[in-house]
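There's a structure below that I have some questions on.
Every protein chain except one is present and positioned as in the full complex.
Order of writing sets the labels: A, B and C. Residues in every chain begin at 1.
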Amino acid sequence: MSITVRFFASLREELGINQKSVHHTCALTIEDVWRDIARRPPPKNLLCAVNHEYAGFGQRLEDGDEVAFFPPVNGG
Amino acid sequence: MSITVRFFASLREELGINQKSVHHTCALTIEDVWRDIARRPPPKNLLCAVNHEYAGFGQRLEDGDEVAFFPPVNGG
Amino acid sequence: MLIEIRKQAFDPWREVSYHEKNPQLHPGSYGACAAFVGTMRDFNLGENVQAMQLEHYAGMTEHQLAKIADQALIKHRLLDLIILHRAGTIRPNDPIVLVATWSAHRDAAFGGCQEIMEYLKSKATFWKKETLASGQRWVEQGTPGRPPPRRQG
Partner (left out) sequence: MLIEIRKQAFDPWREVSYHEKNPQLHPGSYGACAAFVGTMRDFNLGENVQAMQLEHYAGMTEHQLAKIADQALIKHRLLDLIILHRAGTIRPNDPIVLVATWSAHRDAAFGGCQEIMEYLKSKATFWKKETLASGQRWVEQGTPGRPPPRRQG
């Protein structure tokens, strides 16, 4: 299955990754994707989303999902 | 002493009095002024002011004071 | 700071916009503006309303509004504010009141604006008389003071 992974703001700059596609044959969680790409423990305040909805780190992914990782938001 | 007395809104219409001057030789309270002019018990929700400040019914008046009686306010 | 009771109709958004051009309100100094506009509705307590007479106690109203403004400025550390209130004959969709507050922070702007509106409703010496198809009625504390008189003429 194929997953699009995106990073934003300070996290994007630290990892030097804007967007990446990952392909796996087995079932994946958000945590798996993070470990696979970031190769470091997740920051304490890390937020993540799947298909534009906030999601927990343990959520399982499906083919075609867009996963995003980002620091705390700060709009308004 | 001389007191200016004013009525507003529905109270002004009911009593048919807009403004009135009263002259007395003895000490007066707001209540005295009300009884003297209105000749009826005060309505439950009656408000009063002396010199543009809210005042209690028992407040004593001084020469030159402006006393106002009015129903509950309703601005905004 | 603007505190005014005005007999003519006003455009609240133009007032706020104009006020922000006031050099006293330094550009870049405030992070937050909260504004409230109360507008006359054409419907109240189950009846169509054609017009409203807004009576006030000239002198006392201005004095009470100034006290309300001073309290809010200090308590909420506001940088500036507007209290603009109509008087006289009001038509449906006319703005009745504009309150705007500027502050460094959101909570202060919101808190100041809401508090001014609360005090204004409870302390400012205004009274409303509505004109209905069937006659006129005083509106007291959101309820009519007495039933409307029979149609005249």
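Throughout what follows, contacts are C-beta pairs under 8 Å (C-beta built on N, C-alpha and C of every residue); 3 or more make two chains touch, one makes a residue touch a chain.
Model, not experiment: these values are computed from the prediction.
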Query - Neighbouring displayed chains - absent chain, whole complex - result: A, C
Query raised in the report: Out of C:5, C:33 or C:124, which is the one that touches the chain we can't see?
Result: C:33
Report summary line: The missing chain sits against subunit C at residues 11, 13-14, 16-17, 20, 27-43, 92-93, 104, 106, 109-110, 113-114, 117
Query - Chain not shown, touching residues in subunit A - result: 6, 8-10, 45, 49, 52-54, 68, 70-76
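One rule holds in what follows: only the chains that are shown with their structure count from here on.
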Requested in this report: Just give me the whole-number Å value for how far the CA centre of subunit A lies from that of subunit B.
Outcome: 72
Query raised in the report: How big is the gap, in whole Å, between where the Cα atoms of subunit B centre and where those of subunit C centre?
Result: 26
Report summary line: Rounded to the nearest Å, the gap separating the Cα centres of subunit A and subunit C is 49
Query - Residues of subunit A touching at least two other chains - result: none
**Report entry** Shared-contact residues (touching 2 or more other chains) in subunit C
**Finding:** none
